[in-house]
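For this view, one protein chain was removed and the others were kept in their places.
In this document, chain identifiers A, B and C correspond to the written order of the chains, with residue numbering beginning at 1 in each.
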Amino acid sequence: MTTIKDSVHDHIEVEGAAEALLDTPEMQRLRRIKQLGTVQLVYPSANHTRFEHSLGVYHLASRALSHLGIEGDAAAHIEAAALLHDVGHGPYSHNIESVTHRHTGKYHDDVEELVARGTIGETLEAEGLDPKRVAALVEGDGEFGQLVSGELDVDRMDYLVRDAHHTGVPYGTIDHERLIRELTFVDGELVLAEGNVQTAESLLLARALMNPTVYQHPVARISKAMLRRAAEQLLTEPDIDAHELRRMDDYDLLVALRLNPSTTEFAERLATRDLYKRAVWAELPNVPDSIIDAEHDAVADFEREIAAAADVDAESVILDIPPRPSMTESSSRVMVNGEMRQLERESPLVQALRTAQEQQWRFGVYAPEAQTERVGRAAANVLGLDIKGTLVSEVRSGLNATLDEFE
Amino acid sequence: MTTIKDSVHDHIEVEGAAEALLDTPEMQRLRRIKQLGTVQLVYPSANHTRFEHSLGVYHLASRALSHLGIEGDAAAHIEAAALLHDVGHGPYSHNIESVTHRHTGKYHDDVEELVARGTIGETLEAEGLDPKRVAALVEGDGEFGQLVSGELDVDRMDYLVRDAHHTGVPYGTIDHERLIRELTFVDGELVLAEGNVQTAESLLLARALMNPTVYQHPVARISKAMLRRAAEQLLTEPDIDAHELRRMDDYDLLVALRLNPSTTEFAERLATRDLYKRAVWAELPNVPDSIIDAEHDAVADFEREIAAAADVDAESVILDIPPRPSMTESSSRVMVNGEMRQLERESPLVQALRTAQEQQWRFGVYAPEAQTERVGRAAANVLGLDIKGTLVSEVRSGLNATLDEFE
Amino acid sequence: MTTIKDSVHDHIEVEGAAEALLDTPEMQRLRRIKQLGTVQLVYPSANHTRFEHSLGVYHLASRALSHLGIEGDAAAHIEAAALLHDVGHGPYSHNIESVTHRHTGKYHDDVEELVARGTIGETLEAEGLDPKRVAALVEGDGEFGQLVSGELDVDRMDYLVRDAHHTGVPYGTIDHERLIRELTFVDGELVLAEGNVQTAESLLLARALMNPTVYQHPVARISKAMLRRAAEQLLTEPDIDAHELRRMDDYDLLVALRLNPSTTEFAERLATRDLYKRAVWAELPNVPDSIIDAEHDAVADFEREIAAAADVDAESVILDIPPRPSMTESSSRVMVNGEMRQLERESPLVQALRTAQEQQWRFGVYAPEAQTERVGRAAANVLGLDIKGTLVSEVRSGLNATLDEFE
Partner (left out) sequence: MTTIKDSVHDHIEVEGAAEALLDTPEMQRLRRIKQLGTVQLVYPSANHTRFEHSLGVYHLASRALSHLGIEGDAAAHIEAAALLHDVGHGPYSHNIESVTHRHTGKYHDDVEELVARGTIGETLEAEGLDPKRVAALVEGDGEFGQLVSGELDVDRMDYLVRDAHHTGVPYGTIDHERLIRELTFVDGELVLAEGNVQTAESLLLARALMNPTVYQHPVARISKAMLRRAAEQLLTEPDIDAHELRRMDDYDLLVALRLNPSTTEFAERLATRDLYKRAVWAELPNVPDSIIDAEHDAVADFEREIAAAADVDAESVILDIPPRPSMTESSSRVMVNGEMRQLERESPLVQALRTAQEQQWRFGVYAPEAQTERVGRAAANVLGLDIKGTLVSEVRSGLNATLDEFE
């Protein structure tokens, strides 16, 4: 048994297969992948990594298993999946996941290949664990997959408290121990036991508050969009392919961006926090569906067209279109008066989250500071946006506080 | 200047009039009044007092004044009001406030008389402060009164974090420093500056989660109802009047209940945590308006009638009817795009709180454990309740988790 | 199983005999005994009680037992002893223990009688536990007694972190989880495993820093001395005896002091924090052995003599003579290179603690503020002290910061 000191959960005991898996190069690589990517440019203390998060998820999974009375082979597979659940992350975590997905067809939780091969594959085999079963759990399959990836999974319990601890934003401070203790399986579904409507609400509300404040903070979104654009550029170079890029760590990627002439400027801007600013910042009702649902190539076309219209370099215009709001977590299940119910049915707060998410949705067009005015007007033109209410230059007085905060 | 170490805000500097006020017997008495009364029977660590809370409110008021640039005479009055805002509390804080109010016509924030007289009056005078003005601020009057008692007051910022710290329930962990920094006055109204919809939401959501979990926890409600009943009984004794009762501290009251033969049993039950249990636990739609809106005397009649019907002692039946849900806080104001707006208009989450509050509302009938079945049926009869869905004995299997937790 | 939320250890699970013991009136009484007595007059947040501390000690004991692999009957007795270890405390914890001991011959850990009788006795019997064995463990007897009361006991692990949490003084923030994990039995002795010299040091250093800052803070000592004197006075009344006093809670005692004419003034002074001040404050080398070793009656004679010499009331002079420094904890044992060694032999820091304790030792004479000068000079005369260096009025300029802080 190895005991590891963690800043969030204090002592974490790692045993069995997990202990061996921890030492694989694939897991150790997660030490060099920041949990929150460019959020660190907004919250300077947010330098925690996927490695410590993975340990935390493993720890919470172990505790949940012990409370649920799950042991033996099933437990060993779940613990392995908990530890390995983020091993498929590319550099800067989710930041460039859409780019690598477009080129490789794989998201970070598609780890079947990764856990079947290399040191992880060998280790699982040596420990008598089935890589396919572990990969399925990582994707949330089956009854026990819900513990690793589902509405009530231990993944989000860990990241909320961990991100709160490291950013200093207290909204994520949930009662994870209570959540763990109240988990139970009813008819093959993972639910919270009787008397836990508030417990379930607290988890969703924590995320709803962390989202705009941390995960989708405008500066984090801008820097992420810049990183994404730079990564796309990098992939046009002959000697780097997306599969390779996906296996880099943060260190590799930043240095690659620095060394590659076509991405040096982005690398430099990110490194010195000389970021683009918002030219357009538009709410959901003000953005045509054709833009919201545009595919990558169409978006790139828009960007080029706007750049031409504004008479700026092509890389000076970045569109940032978040996916349409969706709220899968609101289907968490809780027991109420002996029946299993969907949280959304029980909780007006959770119902309201759907609307809140729609209200918080923002479409952004970013450009170097000196060009935001010009790019903003060109973008409004090209995209057919109403200037009033979408152009940052128009509403700057009102938006001031949000715009400048932590910028 | 006095520096005081506080478990929540670390070092608190008390200066000027506040320093002198701190030493008055009226303020020192707050050391012996628990902030959360009987909540301590649910959360054993919740022994914090109105004294430390008052220091915390003073501290946050000082910080807010410094951020708002308010100085001199106005600031001195506000700081005094912040420190003194709870000096009118009776023993066990809010627990028996309805009883003393019925007999004295005064709530805890009606302090005009209290601060005009005695050591506080002398101190205020010596410090050149106007007691009337201080009392008005405590009641939330005027522009600056909003800081002391209003939708965005420093009172609730302190109590949420303090109650979280001492109960161990993290839901109250708001970002009070951010709230303080974003306060601003616009057209005489205290609002949160641009970019703070989430900040404002977080305050209301924190309370919405603390409410059922801490402040209205069933066991806290039961013990509070028992204490209330005991206090009423005590006031029927010839030698104790309500004005005197209101100026007692927790120590005086508990010992008075012990020594008085007609209240000994309640005192004993509370001291040994041998509490009544729920016989009826009914949701808002299941309770007739005539009960919800019943005056004290009518309630007492119901209790007697039920006791008779159940053939138990009169003191074995306690009705607990919370006020109808109301959500004044949701009118907090925030700046959005340069306009002052009501939070409720901006935030679907805050809109949902109204519904949530209605859903959480519960009417209770309590009785000694052995008599809950009998009292429940009698109460349903007398009050015309639907047995199914209100009688705890009927739904016990489903309610189990809630009922037993921390009981 | 009952789960209780604690502000220090989060969720505490209470099972088996402990669950039944928790509900006894004797345990519930600890809810009304402050852990640190009058320290609350220095650190206003320090209102935590022996009840929550007892739960914490039980919790740490359970964890230690699980790490040590101790189960069954032995574990049940140890857990019961951990929970009950403070049940013998009188009101205000240690504050008046010397008084009750003089009259009853019993310290707080002499619980043999207490656990053999009443509800605790019945509960232990019903649970198949032997009261004698539990009482012996509370006194630290036998191999397992070391866990409950010894150099490395879980009692001090809990109180250090708990007192730090509630006072706001961080010095007590030890790594209790690490300590628990490293406990092991070697040849019947409880020791810390290899590699834990620093772990052991940290425990002793935490106490060495908490001692003068919290436990022996001058204001806490003064108010404790006043309380002691008041309790002695109370015992001269015909209707109160020491055995009864010892079973009071804080509420009973404070109200008794209020109601009894001869102690009203002390009660009033303590309630309004109108405390005596130091007239003499002398270091170990400046105090004759005859004073340090004086018995109670001799001390009372000194007090009367000084009062007469100073021409003040007898109750205006209080001598406060701490026991001679002794450092039993420094004999904690740690494993070093496979051998069991005394910490003191291994650690120069721990060796130095003995000297530090001697340097921190202070003899005090206290009096009402207006009389400190007069009482100080009279005390110096009567006790044969060197005025220079012991009389607070002489060194006040130098002592200023210490004297005024938190006063």
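Quick note on the criterion: contacts are C-beta pairs under 8 Å (C-beta built on N, C-alpha and C of every residue); 3 or more make two chains touch, one makes a residue touch a chain.
Please read these numbers as outputs of a predicted model, since none were measured by experiment.
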item	value
Sole residue of A:52, A:86 or A:109 that reaches the chain not shown, by the stated touch rule	A:52
For chain A, the residues touching the chain missing from this view	2-8, 10, 23, 25, 28-29, 31-32, 34, 40-41, 43-49, 51-52, 55, 165-169, 250-252, 254-255, 271-273, 405-406
Residues of chain B (touch criterion as defined above) contacting the omitted chain	3, 10-11, 177-178, 181
Touch residues of chain C, complete complex, unshown partner	169-171, 173-175, 182, 193-196, 198, 201-202, 205, 208-209, 212-213, 335-339, 347-349, 351-353, 355-356, 359, 395, 397-403, 405
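The definition used in the following text is that only the chains that are shown with their structure count from here on.
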item	value
Shared interface numbering between chain C and chain B [over half = same, under half = different]	same
Rotation, 0 to 180 degrees and nearest 5, that superposes chain A on copy chain C via CA atoms	180
Chain of greatest Cα-centre distance to chain B	A
Chain A and chain C: spacing of chain centres that average the CA atoms, whole Å	50
Whole-Å gap between the CA centroids of chain B and chain C	34
Residues of chain B engaged with two or more neighbouring chains	169, 405
